[in-house]
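Missing here: one protein chain of the complex. Every other protein chain is in place.
Per-chain numbering from 1; labels A and B assigned in written order.
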Amino acid sequence: MDGRNATTDTIRLMALLADATQTAQAIDDLHALGIEDRKIVVLSGVPYPERALGRHTEWLALPWIVLAGAIGGFVFGLFLAVITPHLYRLDIGGHPAAAFPPAAIVVFVFTMMATIVSTFLGVLWEMDFPRFGRAPYHDLVTDGNLAVLLEIPADLQAKARAIFEAHHGHHIGEPEWISL
Amino acid sequence: MAKDVNTLTETNVGGPRWAMVVDLDRCTGCQACLVACHAENNVPVAGEAQAAYGRWLHWIIVQRYWEGQYPNVKARFTPLMCQQCTEAPCEPVCPVFATYHNPEGLNAQIYNRCIGTRFCGNACPYKARTFNWFTPEFPEPLGEQLNPDVTVRSRGIMEKCTFCVQRIRRVELATSAEGRRPTDGEILPACVQTCPPSALVFGDLNDPDSRVSQMARSRRSFRVLAELGTDPAVVYLKGGETNV
Partner (left out) sequence: MSDALALPGARAGSQDEPETAYDERLLLAQRTDEEINQAVLKPMLRTGRGFWALVAVLAGIILWGMYSWSYLIQWGLGTTGKNRPVYWTLFITTFVFWIGISHAGTMISAVLRLLKVDWRRPITRGAEAMTAFALVVAGLYPLIHLGRVWKAYWMVPYPNNRMLWPNFQSPLMWDLIAITTYLVSSTLYLYLALIPDLAMARDHTGGWRHRVYRLMALGWRGTGGEWHKLLRALAIFSVAIIPIFLSVHSIVSWDFAVTIQPRWHSTIFAPYFVIGAVYSGLSALAAILIIVRRGMRLQEFLRAEHFDALGRLILVAGMLWTYFWFAGFLVEWYGNDPVVRALISEEISGKMAPLFYLQMGANLIPIVLLAFRKVRTTPALLLATVLLVNVGMYTERFLIVVGSLQRNDIPFNWGTYRPTWVELSVVAMTFAGFALLYTVFSRIVPYVPVWEIKEGRLRYTLRRIGRLLVPTAAEIE
């Protein structure tokens, strides 16, 4: 599978670069070549802030997922603490069936539980994980290299290669589709 | 029209509030109440070794204190059972509602709901609750005289005095079938029935004419650990000096 598409004629190109500055400059040059930002993917073993590499920051749905989850947990905790004592009424000496202090504790803990679980599930959903199967990747990424992966029209290939070579890129070529 | 007894007990409008009066001036410390309770409620015997380690299972126990030095020694007796507190500190802490406040003012213990966390045992300031540390054994022939009205508990369950709720129910059902309410003195828990000097009296505190109401109004009356605010339903009477 070599990524060559006959009708639209796009190819994939990957290069490994040694540090962030070279990568950022290479990406600037690629932008100047007319390659869209969303056709460029940077793989790294260390998180770099997007602005360090001249990329756009993606809008995340995650905070909204978390908020929705927290509200759900809040409502569920409220139900358990305030509604269920009235469903099967059993009197407790000295306390009303549903009171603020115990209800506050139960509601708080369920809200936090739902926040955590929705953060986890939300981030997995947003990252589209788990995603097994073949994807363009290089093992040397976790050894400190930054991999720049391009999806470009075939006629830009030579210029892209030149840019990578100018910024000390190595292992330039079609990416290997590794089973992840 | 026969009244549904559940209506009587569940809503408690005009219903009873059960209470007990213990007259310490009459109590001789004979412990007949203790034995009667064992017999009536299938309370197992823990044995001497276990009892010495604090694991006796008596639902009512006669607490004995020695006062003074020889030759002026006096023994003081206080029969103590579950005080059936209105504001029972043991009730809110049970995670499964094995103990709750029933509409007749009784602190109910539901044996087959108890999972044995023993939180209620810690919360009770009177330490009136006992726990089945082992599977109860009834040495022969005690196994022949178990009361069929009362559950036999397994190991891992908390238990305590219930004011002989099975006797209360039996009389309430019988009188309700006759279309009337129980009269004062008709319901007798086992300890009250047995006490030789009649130091224990049981009745309805909501009825101002019952014996317990009258005795509870006595100037000799007090309640144990009243300052804790548990509002117990057991009233003690103690007046002048007695020789026991």
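General observations
Following the convention adopted for this analysis, a contact is a pair of C-beta atoms (placed from the backbone, for glycine too) under 8 Å apart; a residue touches a chain by one contact, two chains touch by 3 or more.
Keep in mind that this is a model prediction, so the values were computed, not measured.
Residue positions on chain B in contact with the hidden chain: 50, 53-56, 63-65, 78, 80, 89, 92-97, 113-119, 121-123, 125-127, 129-135, 154-158, 224-225, 228, in rising order.
Although one chain is not displayed, chain A still touches it through residues 20, 41-50, 52-53, 55, 57-58, 60, 62-63, 66, 80-81, 84-85, 87-88, 90, 92, 95, 99, 102-103, 105-106, 108-110, 112-113, 115-117, 119-120, 122-124, 126-127, 129-133, 135, 137, 139, 141-144, 179-180.
The rule is simple: only the chains that are shown with their structure count from here on.
Centre-to-centre separation between chain A and chain B, using Cα means, comes to 65 Å. Put simply, chain A touches chain B in their complex at residues 90-95.
Of all residues in chain B, those touching chain A in their complex are 85-92, 97, 100-103, 107, 230.
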